[in-house]
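The complex appears here minus one protein chain, its other protein chains still in place.
Chain lettering (A, B and C) follows the sequence in which the chains are written, and residue indices restart at 1 in each chain.
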Amino acid sequence: MNTFGHLFRITTWGESHGGAIGVVIDGCPPRLKIDIEVIQAELDRRRPGQSHLTTSRQEGDEVQILSGVFEGQSLGTPISMLVWNKDAKPSAYEHLKDVYRPSHADFTYQQKYGIRNWQGGGRASARETIGRVAAGAIAKQILREQEGTEILAYVKQIHTIIADVDSDTVTLDEIESSLVRCPDATTSEQMAEHIDQVRRDGDSLGGIIESVSRNVPVGLGEPVFDKLKADLAKAMMSLPATMGFQIGSGFGSVMSTGSQHNDPFYNDHGRTRTRTNNSGGTQGGISNGENLLLQVAFKPTATIRKAQETVDIHGNSVTLSAHGRHDPCVLPRAVPIVEAMVALVLVDHLLRQRVKSL
Amino acid sequence: MNTFGHLFRITTWGESHGGAIGVVIDGCPPRLKIDIEVIQAELDRRRPGQSHLTTSRQEGDEVQILSGVFEGQSLGTPISMLVWNKDAKPSAYEHLKDVYRPSHADFTYQQKYGIRNWQGGGRASARETIGRVAAGAIAKQILREQEGTEILAYVKQIHTIIADVDSDTVTLDEIESSLVRCPDATTSEQMAEHIDQVRRDGDSLGGIIESVSRNVPVGLGEPVFDKLKADLAKAMMSLPATMGFQIGSGFGSVMSTGSQHNDPFYNDHGRTRTRTNNSGGTQGGISNGENLLLQVAFKPTATIRKAQETVDIHGNSVTLSAHGRHDPCVLPRAVPIVEAMVALVLVDHLLRQRVKSL
Amino acid sequence: MNTFGHLFRITTWGESHGGAIGVVIDGCPPRLKIDIEVIQAELDRRRPGQSHLTTSRQEGDEVQILSGVFEGQSLGTPISMLVWNKDAKPSAYEHLKDVYRPSHADFTYQQKYGIRNWQGGGRASARETIGRVAAGAIAKQILREQEGTEILAYVKQIHTIIADVDSDTVTLDEIESSLVRCPDATTSEQMAEHIDQVRRDGDSLGGIIESVSRNVPVGLGEPVFDKLKADLAKAMMSLPATMGFQIGSGFGSVMSTGSQHNDPFYNDHGRTRTRTNNSGGTQGGISNGENLLLQVAFKPTATIRKAQETVDIHGNSVTLSAHGRHDPCVLPRAVPIVEAMVALVLVDHLLRQRVKSL
Partner (left out) sequence: MNTFGHLFRITTWGESHGGAIGVVIDGCPPRLKIDIEVIQAELDRRRPGQSHLTTSRQEGDEVQILSGVFEGQSLGTPISMLVWNKDAKPSAYEHLKDVYRPSHADFTYQQKYGIRNWQGGGRASARETIGRVAAGAIAKQILREQEGTEILAYVKQIHTIIADVDSDTVTLDEIESSLVRCPDATTSEQMAEHIDQVRRDGDSLGGIIESVSRNVPVGLGEPVFDKLKADLAKAMMSLPATMGFQIGSGFGSVMSTGSQHNDPFYNDHGRTRTRTNNSGGTQGGISNGENLLLQVAFKPTATIRKAQETVDIHGNSVTLSAHGRHDPCVLPRAVPIVEAMVALVLVDHLLRQRVKSL
């Protein structure tokens, strides 16, 4: 269904060109300060049109809180938030009404439902992530204020360009000062140039976003199915365009032996820590207090301006050429979305851990 | 919690050395043929001690069906299955009672619960997967008989040794005829030799399991959070020792541009298909009828015989040396587990899809 | 949480004097005709101010559909609906800020959350039922069009006045033509007079609503916990002011013996039916095709104008006198709410039943 989380549970709704896009948070504890400015700031990070590199759609995306907050504090009741779809121009999509765009959801939605809103992607649009980011902004506030947890994400790789980033020390300022949200300044410029080149070619690029979370409480994650790494994997793979997820040493772990890969424990002034962090902050699916480290692979954006072979809903071969501007690389905008998803997973498990002690 | 799936829902229970290990399936449709021999055969594939390469524990792992089946058919009521823990020798673990084994769940369980069953890994033991495999065996039967869906998995890589497998044509026989469940015969032998060498060294290896599913119905997977790729990612990352998940072109997708990566649609005698399958069988999170292709990375097994630095629960530094035999590479036994998890995800979404039509 | 239903799942949100009140329906099958006029008509039945007997608040309660519907049809994606709180006058509730109204939720909310929106009941307001009625209107449409199921409710008793109604033959017109939604014309007038008298006294009345559903498909309801009667009981007891629920012969069943109470089966032209319907349309928790018959007891409304003894949040004794007009009997307005809840339970089980056949 359209719900994520068990105790801090969000339900998102909305098509890209229906009336509005929104989210309902159920399970937010009461008496927490809710700052709408902070939520809006996160939405602004996600918004298209932040630079000449991205799509020119200018929605504004101003969030409204409709319930669950009273005099600046959470009530413990559902928090409903919405953003109106101001920029909707259905007619601009008329030519896509009967065409299956390659590597988009058009074909599968049509097969699954026998109906689809063909205006701008409908439910499969990236606009759906607005609700995630708004809810994630509240989750981040809770984690920061209750546990001192800091959640960061940044662009680690675009196409063949790989950044050099120290996950232990990277700061939000370093990330935000980059046009492409890559905190490695030299690489950042190369990435921006490459994206701009590809944009002019009418093509698109993918890449890897890395996320680090510091001061994660020990003990988050449930054995067996709801392991922290499993819920994080689901969170990331539920994002549009994601193709892979890895935690800690990830796929690279297979290149070492057990004696090389195991993280030895040691006593760090009374606190049990590990000397290495190949595990990426979880063991047995439960956070161990080390930095939570993960990577997500995004394929190159499916929407390109270059001509493509495809078929229409009647099975006729057609050549598709996208009109207007397009977003050649979503990774910079996806950074706050990845952070939001990490935050939603962590806050849910934080609440679940509260139940453990009677 | 210890439950997986929404409509075909399994709940597993049991510690490695408690009385028994089991699973309850809730939501299995009625009047389906349930063949206990088929279930047992899958459990036998998962069982340790199949070759000299694996751990010598000989449980037998004979499954009993306690409810939900009547005269060989499902009743529509919960199917309860269990396997007794016959080989339990708690005393063999006495020396581990107070020690945190590196990259195991000992430390995190202790922190999370303040108590743990230290006998053989307790709930974090690989024996927990018995319930998954038993339930998955039923899921596989349903998919095969109802939809003709075939689910295969095999060892694609161990350490640095990579197999050459054609996912379109590989057969179960090719997989099962290999000691390490790698259908590339030459590579299979190299892998077996390498594992045996590492076992003698007291060390361990990881690797990559690849899975292909053929004849997957179009339309499985839900938009947004319960995308097919998201539920598969969660399924795989909920397995012990998994470090990464990718679908289709996965992490490799970032090396191409959109025009290279998009899968063009064409009309194949009335059926809409894609010329390439970089998407790995899902688009917009929904199956498109192409082969479902995924890979899972397993770290080298944490249990090794080599001496390791660690601490005990009192914070004292200790050196840990595992006794007896160990399993230097779990991948061959993990193959049926990966298949089971794919089957559980697919059958759940098959049932969910039934609800779409009124 | 604020979610009801398993496959046709609604999440309601909103306080009585926050920005808006709304509902998200997740799981509505695609390609169903959604008529907003029908939804609005049900909301109008629930709306206060329909007669001089009820509260004078005039909200209009105009519903907006924000997502999930495209060109008059359901998309299969979440249907989000909201009603703005136009008539909010927080200042009118200032005197209630620190007072616990007897038999209201003020005290328990304050204890549970440590915070509450004291304006008009906040989340505990009857306005919350707007979302239920809007969602129920869609559920009713589905049941009527797919199964020919008709769901009716009516006022059976107010205070000591009991109506004489034949549940087999009563019609919607008979119900709606009564000011108090009691289809027994003579009794209806007595009820209306009695309510008006009590209103002038500043007091309030409760009563019993009866509901009959005809053409309910056989087989709805799940064994054990999600029995149809259990889900109906939960649905009704989740409404404000409800004190009791009974199905079929209900509490009266205890006055008969088994041989008197059992419903004998007979063959009615090829259809297995029961000669009596003491079971109220369900056996073993599953619908048997007979009329679904239930009753719900509502206590007299807690809000009265008469002076009452109570305490404030500091523990001081205070005397409370409600200002302005009040609603002396909510039962007429509760009739469409009861119908909505029956519809929500039935449509959820209708979808669940679809999963049973592969």
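Methods note: contacts are C-beta pairs under 8 Å (C-beta built on N, C-alpha and C of every residue); 3 or more make two chains touch, one makes a residue touch a chain.
Predicted model only: the values in this text are computed from it and were never measured.
Chemist: Which listed residue, B:Arg45, B:Arg123, B:Arg199 or B:His326, touches the chain dropped from view?
Modeler: Residue touching the chain left out of view: B:Arg123.
Chemist: Check each of A:Pro30, A:Gly252 or A:Gly315 against the chain that is not shown and name the one that touches it.
Modeler: Spelled out, the listed residue whose C-beta touches the missing chain is A:Pro30.
Chemist: Write down which of C:His17, C:Lys227 or C:Arg333 is the residue touching the left-out chain.
Modeler: Result: among the candidates, C:Lys227 touches the missing chain.
Chemist: Just the residue numbers, please: which parts of chain C touch the chain that's not shown?
Modeler: On the side of chain C, residues 1-4, 6, 12, 100, 102-109, 111-113, 123-124, 128, 157-160, 198, 203-208, 218-219, 221-227, 229-238, 240, 242-251, 253-267, 270, 272, 274-275, 278-280, 282-288, 297-304, 306, 308-311, 315-317, 328, 353, 356 touch the unshown chain.
Chemist: Touching the hidden chain in the full complex, which residues of chain A are there? Just list them.
Modeler: Chain A touches the missing chain through residues 7, 27, 29-30, 32, 76-77, 142, 146, 223, 350-352, 354-358.
Chemist: List every residue of chain B that touches the chain not included in the displayed model.
Modeler: Contacting residues on chain B, toward the hidden partner: 1-3, 9, 11-15, 18-22, 24, 26-27, 30-31, 64-70, 73, 75-80, 82, 112-117, 122-123.
The definition used in the following text is that only the chains that are shown with their structure count from here on.
Chemist: Can you give the whole-Å distance between the Cα centres of chain B and chain C?
Modeler: Once rounded, the distance between the two centres reads 46 Å.
Chemist: For chain A versus chain C, what separation do you get between their C-alpha means, in angstrom?
Modeler: For chain A versus chain C, the centre distance works out to 39 Å.
Chemist: Return the distance between the CA-based centres of chain A and chain B, expressed in whole Å.
Modeler: About 26 Å, centre to centre.
Chemist: Check each residue of chain B and list the ones that touch at least two other chains.
Modeler: 223, 356
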